[in-house]
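Some notes on the structure that comes next.
Just one protein chain is left out here, and the rest sit where they should.
Chain lettering (A, B and C) follows the sequence in which the chains are written, and residue indices restart at 1 in each chain.
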């Protein structure tokens, strides 16, 4: 399988064409929209909690490429049922793995269900931002940083 | 004769060792000191007029290299007896000839007495400023430009 | 500052160039990177150009034969370096129809515009003033003014463009009405819409009303004649790396009288006349604006690039690229689901587009694997995209080496790309 084919695996294209958790999120204020400075893509994300404090549902409005939409879509499945601390830790690990960091980034993703499909991203450094966008948005939804105007 | 030997002709070295018109000019105010930004060399210049309005004498206090001191020294002889307009015009022509500009810069200098010795300067663009310093100082002594902080 | 500045003469009036048209396939051979990769179609020259061998040789030769610091050395090698460096300035001046003392070296278009904003702008603009920009400026032509406006409290105004990507010149009257506009910043060739803007008309209009005109010529200098006097510019900026020259070097040209009045921007060596611990005085033009050791080799390389452009003939280049661009526009417009951004009367050699249902990132990635290099993103022109209702676009841009065959490959790949992602 070529790098390209691994990047755009069928499962990625499927999540892109039919994103899970997609919604219109007009209520998300401008300041909380996440942008990818390379392309101006944007992503709004909303986390709903259950009475047990666990993540019940994640909704997102993604305006982006196949990789960023698929990543957001897969995120919704991956974090449902987690407590915030678990979700934050997963996000950190996924981002590191996307950058190709850690002992066995590919092994980590492949051990995480559908996220395995993101293992091809590391071969394309320019796309790491695309795949990370939703995870960064999740991090700031769960732990909003003190008022900052930096890129995430 | 090599370029170097032409630059430092005996007549140049003679003017350098025994500069004509050299004087202490403590009365020249700081703002009228001319500087060569390459080396921090400085030159003060004073023009004295006769009753006929002609240049009676030029005095200079030169702190500089052989070329700049010799040029100032030769200037004193070259402009004595001229009216200001003639001196200004000569200064303009000398500066152009030093830069190697005009139809026959070498011929011009060689037709002007001792100034002929400056003909070797054009081969050393970095020394044109040295040789021009006194002439520029003369120009601003005769026609001080409106308050400016530019290099000469 | 030792070497005399060569004088740039106004460009000789253009004689019709009766050489045969340029052949892109032959010119490809002059670019080592392209010659080594015969199947690679580089369609991203608007981002940066590939470099002809003549430029690489000039760079390398400078370091091998003439390398020394400039202006302050008296030994022969330093004189050689200074002559090469100041000679390059003279060549830029000639290329633009300007004087050498009006040519200030910078890193590129971006630094040139920042220099104008931070030197001229900071000294000249305040509350009650306005700067008029077009709605199609590159970020380089916009953000420096935003930063300064926040500091100095002047107003930014915008001249919008219409659906075809043409500036709405009829609005100028109203924008100038209150007499506050002090500067107009206008991109000569838009890097997204392709529009070649009527700078001459805008400049005439602005000058009648006492405003200065800054021209961003990053996308035109490599492709057509750009003469600062006939444009009527007061400031003009371009980048070497987009004009077949090296990275790291660019030019700010400004009218001598303006440069004279402007305060220096950066402080350091070479820009001074005299330095005391408490106060310094400034050097003459253009050195007042050139603090520190400049990109000497870059200047020499840029001059080699402009010489190379002139050897091809700027009118021949413009003609060859005009015809190639018309062909490309036709081929692209015929791709189903493809929308071109902008349909200007006169288009520079580039075409940005939206492919229905496929994100520009995915377009570029797909084309990349097929050996077609196009750019995707907002091309540092977010407001243009926002105006068009897009976040980003894909862009193919052309140069003297672009062939019709490459355009055909592009159009065909786009058809396949759309199929792949839908």
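The rule we apply is simple: a residue touches a chain if its C-beta (ideal position, glycine included) is under 8 Å from a C-beta of that chain, and two chains touch if they have at least 3 such contacts.
Here the structure is a predicted model, which is why all the values come from computation and not from measurement.
Residue-wise, the contact with the chain that is not shown comes from C:113, picked out of C:27, C:92, C:113 or C:231. Mapped onto chain C, contacts with the missing chain fall at residues 32-33, 36, 40, 42, 44, 47-48, 50-51, 56, 59-60, 63-65, 67-69, 72-78, 107-111, 113-114, 117-118, 135, 138-140, 142-147, 156, 158, 239, 241, 246-249, 264-272, 274-280, 291-298, 361, 364-365, 367-369, 372-377, 379-380, 382-383, 386. Those residues of chain A that touch the chain absent from the view are 35, 37-38, 40, 99-101, 124-129, 149-152. Touching the omitted chain from chain B are residues 2, 4, 7-8, 13, 16, 38-42, 63-67, 124, 127, 130.
Note that in this section only the chains that are shown with their structure count from here on.
Contacts between chains trace an open chain of neighbours here, each touching only the next in line.
For the pair chain A and chain C, the distance between mean C-alpha positions equals 37 Å.
For the pair chain B and chain C, the distance between C-alpha centroids works out to 43 Å. For chain B, the set of residues touching two or more other chains is empty.
For chain C, the set of residues that touch two or more other chains is empty.
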